[in-house]
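This is the structure I want to talk about, given as structure tokens.
The complex appears here minus one protein chain, its other protein chains still in place.
Here is subunit A:
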Amino acid sequence: KPVSLPLHPKTRVAVMSGQSSGCGFLMSVVVHGDSTLNEQEKELNQRLRRLYPAVNESETPLPRSWSPKDKFSYIGLSQNNLRVHYKGHGKTPKDAASVRATHPIPAACGVYYFEVKIISKGRDGYMGIGLSAQGVNMNRLPGWDKHSYGYHGDDGHSFCSSGTGQPYGPTFTTGDVIGCCVNLINNTCFYTKNGHSLGRKKSNDWPNLYPTVGLQTPGEVVDANFGQHPFVFDIEDYMREWRTKIQAQIDRFPIGEREGEWQSMIQKMVASYLVHHSYCATAEAFAKTTDQAVHEELASIKNRQKIQKLVLSGRMGEAIETTQQLYPNLLERNPDLLFMLKVRQFIEMVNGTDSEVRCLGGRSPKSQDSYPGSPRSFSSPSHKASSSQPYLTGFDSSCCNGVTSNKSHSSSPHSHKACPPSSGSTLISSDISVNGSRQQPLTSDVDMEVDHFTNGVTESSSNGFLNGTSKHATEPDDCDADMEVESAQSKRQLCGGSQAAIERMIHFGRELQSMSEHLRRECGKNSANKKMLKDAFSLLAYSDPWNSPVGYQLDSIQREPVCSTLNSAILETHNLPKQPPLAQAVGQAAQCLAIMARSGSGSCAFASVDDYLH
């Protein structure tokens, strides 16, 4: 059977791989009084981010200007270290002088490009534009020495680590814009003149080269463009070609004879992923169709699912309780984990979602209930149509009604409408948990759905899950609309707006504080815990915590790491892997790319893992 399963682990993966393009750091935030300069800075950052998305600037910053330290004394810099002028005698080649950029070109650029505009050719126009390694003599033009390369204006020759140049291109002079492009994938470089590529040059290796410019006679002035302005040459078009090439290489990666092996491996990865995240119905169906064994008991999966569901819907109190019930000793052995859960519970109290405050509150805090992060993980991999839907609650049921159900509706996909609430008090609790992501608890409409789901899953995983997906294909829209309307109508209030709930929350906060102190005494200082608590308490410092600088904690997406940590801890007690192999593979791919970037392999620039996780 051909396997073409769209996977949707995006959010989780992001957390685990810890990969970030991280370009936002303005490493040198110079405060210019001039607003146009700030504009320029912004444009520069935008352009660099667009051109070199794979570069991690916290590790390898991009060149943004000439270095005032790494230059010969005959070089003068001005205009934010972008303009270079010659201030020596310029009598002989011994008076040549160069300047390097502040940083070398990171390999993760894949393709790197900068331009230099000749403002004046000065007396003789002996100007060289190119690249050189750290430590190459600056009393020279680029290209004359080892590990240095340059294109010279007076004769149009290119110099590759040699005092004698080879005929390369036309000469250049005042008014011309000369560009230098380094391709770190095939180790070539080429220069451009006024937007026209002058032709490829082979080179052996390009280790950590700096953009370099050299001048030799008085009056020579050149301006650099490291991305401050649009380039004259269409470098983005060139990069597009290479991105396409690399991606084609990946797409056509030969697997040869091992096709069958490949397929069963992928199936295993999918199955283990589903089990890990407790998508039990899907996992079972998938295992059945692909003929695999599931290595965990169904009941165990369902237990984990139940807990995860509680966490993801913000019902931390119940989640902790259930965990303690189902996995005694787990939290006792992991005080840090328990602390983390409690902090989360505190946050959910502030949010008004935790069950403890919810019972006290008059109404449910609508908008915060919604959980946009979960839907993708809940979508069934075999049903494409569902992938974009915000919710697919096909197996929510298992955590509400558990495994028992008194009715079987699986055969009737229309049960949705017809089925009355049937399971009394269980229903209420189930409602609460299932509808962590729903807006109207205790309305008959929801009851019916819950009922239906319950039946769908418990009755039989064979078609229960199918019912779940097919039936609710149209539903999410309603939910969305519902949710938005709600949040627009009523402002969110602390702990759902109930005074009793606020008191409970404050009380809980105190308990948390003392737990933290206790923990410190027992296990020593833990800065992560300390920060966690501080951030959580900071919520109370704002009248509208949701729109405060620490408000991100209230975002339901923050439940994910908590949920994942708890899930991993449970799995570990069963001697199962902390991470599903799929996530490990994705994380490994991301790590590989990072290693490629560090070891100077430029093709990593065009092979982002995220491109393959839709």
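Operating definition for what follows: a residue touches a chain if its C-beta (ideal position, glycine included) is under 8 Å from a C-beta of that chain, and two chains touch if they have at least 3 such contacts; residues count from 1.
Just so it is clear, contacts and distances are computed from a predicted model.
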Point to revise | Identity of the absent chain, which is to be given by its UniProt protein name, from "Mediator of RNA polymerase II transcription subunit 21", "Armadillo repeat-containing protein 8", "Palmitoyltransferase" or "Galactosylgalactosylxylosylprotein 3-beta-glucuronosyltransferase" | key: "Armadillo repeat-containing protein 8"
**Study point:** Which of A:Arg123, A:His196 or A:His574 contacts the chain that the document leaves out
**Key:** A:His196
**Study point:** Touching residue (missing chain; options A:Glu39, A:Glu59 or A:Asp234)
**Key:** A:Asp234
Point to revise | Of A:Pro68, A:Pro93 or A:Pro170, the one touching the omitted chain in the full complex | key: A:Pro170
**Study point:** Interface with the undisplayed chain - residues on subunit A
**Key:** 169-170, 190, 193, 195-200, 234, 237-238, 240-241, 243-244
